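Down below is the structure, laid out as structure tokens.
With one protein chain held back, the other chains of the complex are shown just where they sit.
Up next is subunit A:
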């Protein structure tokens, strides 16, 4: 015991039992060998023998230590162990493997000490051998783990590259390209293919492969029994290790494996959604890769493969969304541009036109807008070829009836989608469109079309409302104009014409009016209020009423204009209106007229040429600067005179002086002297301004008295017969011809003119038919003459009936056919004298 009470370890402790040194040597926890300097074993303990399985007698004196080692370690012994021991006198922790008699190997760690004799020469080597089996196993495990880690790291690197590629792939096609390149470097696959699920078409489509000579590239329905479809439905990884396994579960795959000489196949669903194992994942595609040899896959590899499936699935999902977003952006941009383009136009027809043109320019090959507005509706279409009309009609009717779009489907034989144009629950019409069949985004496409139809419907409805408002202003104006212009008085006839500006203008303030002041005094007016729109139309109505109120048997034109000047003090909007006003005494045929700032009337008397009435001029109504001394002029008119009142729209043109306008009007008026009164004003407007004019045109033409003879020339156009009939009806009535006779003469005259047009001028659209009517107290005589080539009535039953009508309705009929045309003379007795 030491002073401190702690056992003194410099001395051996006395054990409670005897520890035999010999026993300690033999059964020490390590092997002991004592060898001669050349390695010959001279002593060995029991532990070593027990570990290695040798018998002591086989070793002592017979074996050298190195003889017990593996060939590799024997070399190591010679090159490292022995020289080190000789130089340093000892070696430590040398790893050597001992070959046991049964050839198994014992991993060991060896420490040796060289003992030298008094002369310094080697005398003996003491070697301590530790059993390193456990340690070696641990080392092997470590090595194995490192190798596995390295392989895994390589796969991870490949996958990281793939993931990076996937992240950079903006489209589904590029994602597919990146994914299909992964399995070969990562898993040493021989070839790879990728299939994508098209959910809307319910199909699975092969999109890429590293070896297109393998596999079956046909589209398959998702319900197919093929292995790819099966895996897509199940949504989990399938490793088919052998052809026999494939044969059992997927015959189509086994066939394909045999054909392309593959032994193992991996079918990996590309998924998105919650982590694996949970419900609700979506399979976007299947990656199929195969191996030329049978290939088992480690857990690590399987984990990697699953990860690849999830990464690829997410990339696909993202690319699809990205595709959708880009498509939506394109559609939105198209929508915005189309709506802007439509808004430029205010009119309904033009807007509809814009819509179909924009659609055909960008998204469709044919488009049609049909609107149920107005009596005829509106139809605008663009593009080609036109689809089957009957089928389209059926689909259009279905869309209108249900108020729901009818979409084109594959193989419906029409390919057109018909969308109702609905505003506030009312179907305004339909939009029909034929687009290239789009493989993706059908649902999005449908939503887009519905949106387009809705917004178009609104734009079209706005145009319709705009037109309706214009129409209301027009109707107001027309109702004021059309009101009770006196007719059926044989002493005069009035023809009026109002033509609205062709360009997109609001209604003007032009007006005409004709009314009887007394039984024998007729007033005619044409005027023009400053401004446009509903206010101008209203002012026009007030002025018109004011004139009717101011007109009296006593006043006369000048005093009437003075009354209008006073009227302006109360209705300021009427200021600066221009008016031409005339009163006609129907007994004396005297006319009194006055012009307040208005264009002069144009008079045509049966004998003579047209003349402008330039007297009785003063300033516009309510003018402050102009000469407001109102004057009037009186003159007597011959029977059959025509007086034309008009507004400036008839003659004023930007590109010609007003003098020239006056000249042209007078010339055209003279040229039409034999035209029927009905249609005369419209004809003049046609000739002078045409259809494309920028201002309203308002005209009133008065024929005074009944001509002794009615002479008219009309063009060879069936439409002209009605105009002639109107003149003749008035002329016959003016001469007091009784109704029955009048109707018979009109019928015969019409048939005769129709004959001339249909037979005389069947080849000459520019032919002219001359009609002359005379009357006596006993008879009415009509002569109709043409200068055409008459073919005779014999072969035409209908014309035969026309001739029959002539003969039946007239008392005497004579045809005079010559080389220069045909003349029919017909006579009918008046009153009861008809046969």
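Just so we're on the same page, a residue touches a chain if its C-beta (ideal position, glycine included) is under 8 Å from a C-beta of that chain, and two chains touch if they have at least 3 such contacts; residues count from 1.
Note that contacts and distances are computed from a predicted model.
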Name of the absent chain as recorded in UniProt (options "STAS domain-containing protein", "2-hydroxy-acid oxidase", "FtsX-like permease family protein" or "Putative formate dehydrogenase"): "STAS domain-containing protein"
Contact with the hidden chain (one of A:146, A:303 or A:801): A:801
Given A:71, A:375 or A:818, the one touching the chain that is not displayed: A:375
Sole residue of A:207, A:463, A:744 or A:813 that reaches the chain not shown, by the stated touch rule: A:744
Sites on subunit A contacted by the missing partner chain, in the whole complex: 375-376, 717-719, 721-722, 725, 740, 743-744, 746-747, 750-751, 754, 757-758, 798-799, 801-802, 804-805, 808-809
